[in-house]
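Below you'll find the structure I mean.
The complex is shown incomplete by one protein chain, all other protein chains being positioned as in the whole.
Chains: A and B, in written order; residue numbering restarts at 1 for each.
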Amino acid sequence: MADSVVSFNNPVFASYAAYAGLASMKMMGMTLVTVYHRLTKGVFMNPEDTSFGPKDKTVVRTDHPVIERVRRLHRNDLENIPPFLVVGFLYVLTKPSSDVAVWHFRAFLASRLLHTACYLGGLQPWRAVFFFAGFATTVSMAVQVVAKGSL
Amino acid sequence: MADSVVSFNNPVFASYAAYAGLASMKMMGMTLVTVYHRLTKGVFMNPEDTSFGPKDKTVVRTDHPVIERVRRLHRNDLENIPPFLVVGFLYVLTKPSSDVAVWHFRAFLASRLLHTACYLGGLQPWRAVFFFAGFATTVSMAVQVVAKGSL
Partner (left out) sequence: MADSVVSFNNPVFASYAAYAGLASMKMMGMTLVTVYHRLTKGVFMNPEDTSFGPKDKTVVRTDHPVIERVRRLHRNDLENIPPFLVVGFLYVLTKPSSDVAVWHFRAFLASRLLHTACYLGGLQPWRAVFFFAGFATTVSMAVQVVAKGSL
């Protein structure tokens, strides 16, 4: 009779799943940005990788400013997106109002995309603003999950 | 009739959800510790961040001992808490005894909190002890998940 909460028939779950999939791909996409810069700049972390770079112009170093910027951004994703993925799922199980839930997911993904643009462009204080917007979204859901759970 | 396993009506799931939410917030909280130290010490990783520090006393460096300690601890969380979040959920699906399950979750969170205190305080061998306690808790659940699954 009643559809399961954990099902694409539940609109809140279907929304969570779409945003979770996009956030996962966004995070993984940072690898492609790093690979692009490594190949075009000939800057690698492992000696055996240097054969991929422009001939006679490759180097092993871990302090290239553009590449390390991408890696710092990627690490920031690692710190924030996996918690969102799990907490968002548990939040769906608390059966939140559909509108409120969907806006949580939208706010998180939008914040992370804007955070990415600001990090790559070196834009402060906007990077901080969008970081904390995404952070607050996940904390908001986590608080509701903990409140509904039992210790 | 029977409540779904994946529901806050299942006491084991409700317990998992509460500890998963707390562990997620604990991990994300490391960012706030890093931000606190960066703002008070004026030590940043990006040139555009220096406007946030104390006037005329900010610097871009990635080797401040206190800040790098917090970042090493944060990375250790990244290595251990996301696996717990997913494995813990799958473990709930194996329908473990309620008492055993809840103590797994409590042992994990307590271990990680004590690990954090010991890392910040530089206390060995206690940091190693609490690290391996949390590690063993996750492995214990993962083994039960794999045993119940099919390859």
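Convention: a residue touches a chain if its C-beta (ideal position, glycine included) is under 8 Å from a C-beta of that chain, and two chains touch if they have at least 3 such contacts.
Since the model is a prediction, treat every value here as computed from it, not as a measurement.
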Worksheet item: Just one of A:82, A:134 or A:149 touches the chain that is missing; which is it?
Response: A:82
Fill in: Which of B:45, B:86, B:113 or B:133 contacts the chain that the document leaves out
B:86
Item to complete: Would you write out the residues of chain A that touch the absent chain, in ascending order?
Response: 4, 6-8, 11, 13-22, 24-25, 27-28, 30-31, 45-49, 51-52, 74, 78, 82, 85-86, 89
Practice prompt. For the chain that got dropped from the picture, name the residues of chain B it touches.
Written response: 4-6, 69, 72, 78-80, 82-83, 86-87, 90, 93-94, 122-125, 127-128, 135, 138-139, 142-143, 145-146, 148-151
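By our rule, only the chains that are shown with their structure count from here on.
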Worksheet item: Can you give the whole-Å distance between the Cα centres of chain A and chain B?
Response: 17
